[in-house]
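Here the complex is missing a single protein chain, while all its other protein chains stay put.
Take a look at chain A:
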Amino acid sequence: MSSKRHSIVPPVSQSGPKPPVQFSSSITIADSAILTGANLITISTESVIHPRAKIESLAGRINIGRRCVVQERATIGAVGSAGKITEAAVTLGDYVTVEVAVSIEAGDTIIGEGTTIGVGSRVGAGAVIGKHCTITPHSDIKAGVRIPDYSVVYSNGTRRVDKRPVAEQLKYKGLARQIDVLRRMIPSNPAKFM
C-alpha cells in the first residue's frame, strides 16, 4: 500500500541518551513522538501521545496521568525563561487534553484533572491550573499563576467560573471514546522509548 502520505518534514533525530521512562502497558505513543531529558517520564493508563509531541524531562520529572491526550507539536516540560530544575517539572492530572502546539513550561507546573489546554496556548513555569478548567486557544498563562477549579480562561486572559452543572462522567466518556479512536489511528511503539 503506497497510499500512505509522507511528511515533508525531515525525520526527527532522537539525539542524546533516552530518558528513563515508566509506561503503563495500555498507553499509545507514536513512533515519532520525542522524549528527551535525564529525568523520569511517567505515562499512566490509556494516555495517548500523538506524533511529534515533545516531552522534555530536562528540568525534572514529568508525570502524565490517566487518559491524557497530548496532541501534535505540544511541548511538555519546555525549559522556559525561568529554567530552574525542580523535582516534578510538569504534572498532568487524569483526563487532561493538551492540544496542538501547546507549550507547558517546566518548574512544578500542575494541571488538574479534566482540564483542556487549547491550541497554541502557553502555560508558564510553576502555574497551577485547577480541575476541569478550560484554557481557550492562544491563551497565555503566566508563570506561577494559580487558576481555581472550573475556570474558563478566554479572550486574552479574561477568566470566569464555569457554573454549569458538573457533567464529569459525560466528559470522561467522550474522552474515553476519543482515545479509543486514537488508539486505532496512531500506531503505537512504546518499545522505542524503553
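Here, a contact is a pair of C-beta atoms (placed from the backbone, for glycine too) under 8 Å apart; a residue touches a chain by one contact, two chains touch by 3 or more; residues count from 1.
One rule holds for everything that comes next: contacts and distances are computed from a predicted model.
Of the candidates "Vacuolar protein sorting-associated protein 45", "Glutamyl-tRNA(Gln) amidotransferase subunit B, mitochondrial", "Dynactin subunit 4" or "Nucleolar protein 6", the chain left out of this view carries the UniProt protein name "Dynactin subunit 4". Remark: the omitted chain is touched by one listed residue; of A:S25, A:S81 or A:Q169 this is A:Q169. By the touch criterion stated above, the residues of chain A touching the omitted chain are 45-46, 66-67, 134, 136, 152, 154-155, 158-160, 162-165, 167, 169-170, 172-173, 176-177, 180.
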